[in-house]
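Excluded from the complex is one protein chain; the other protein chains are retained at their positions.
Now for chain A:
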Amino acid sequence: MIQAFAFYLFAAIVLLSGAMTVTSRNPVHSVLWLILAFFNAAGLMLIVGAEFIAMLLVIVYVGAVAVLFLFVVMMLDIDFAELRAGFARYAVFGTLVALVLAAEIVIAVGAWSAGSLALSQRVAPTPEGMSNIQAVGTLLYTRYLYIFEAAGVLLLVAMVGAIVLTHRTRSNTRSQSVPRQNARRPDEATRNVNQPVGVGVEL
């Protein structure tokens, strides 16, 4: 009973905050609603017994991705009138995307309930005497090792690509060398001058 209650609570909040993410006028509010949605999705994961995934969801999405989102969105200067002006122009395309998504959901549910296909994989219980993390680990590092490593390489390439694309050599900045700054002593950086009165200092 309590599981069902928790499920409906979390699910309802996910849906509600998802809707609020889309409809909020203020983009910062949108991101905050999105964060609430992530949280409750983590709660749903906890209910199905995937506490490792739940924690990762909070760490990765809430702790890192959403912080960067918020960081960027806070600095944007958004004109709401201008945003709403494009509504009619994008309405047709938007409806199309929504229709495609809705159709996909219907097909997915149909396939799920029809399924003689891979029935055993629908619910994969954690092996006896193994914690959640161990089960994920043994699967990732044995059966899916190559896929896992390929994903890692892909992320590395994406990271290198992002750096290469945004990197530019700047000519007008002064680069600081911290070891050199630390090695500097007062007698190299300053000098005492015994200056006669009324005469300017030559620098």
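Simple rule for what comes next: contacts are C-beta pairs under 8 Å (C-beta built on N, C-alpha and C of every residue); 3 or more make two chains touch, one makes a residue touch a chain; residues count from 1.
Please note the rule applied: contacts and distances are computed from a predicted model.
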Candidate names "NADH-quinone oxidoreductase subunit H", "3-oxoacid CoA-transferase subunit B", "Alpha-D-ribose 1-methylphosphonate 5-phosphate C-P lyase" or "DNA polymerase Y family protein"; UniProt protein name, chain not shown: "NADH-quinone oxidoreductase subunit H"
Of A:Met20, A:Ile47, A:Leu70 or A:Leu139, the one touching the omitted chain in the full complex: A:Leu70
Of A:Ala12, A:Ile59 or A:Leu140, the residue in touch with the unshown chain: A:Ile59
Residues of chain A in contact with the chain not shown: 2, 26, 28-29, 32, 35, 51-52, 55-56, 58-59, 62-64, 67-68, 70-71, 74-75, 131-133, 176, 178
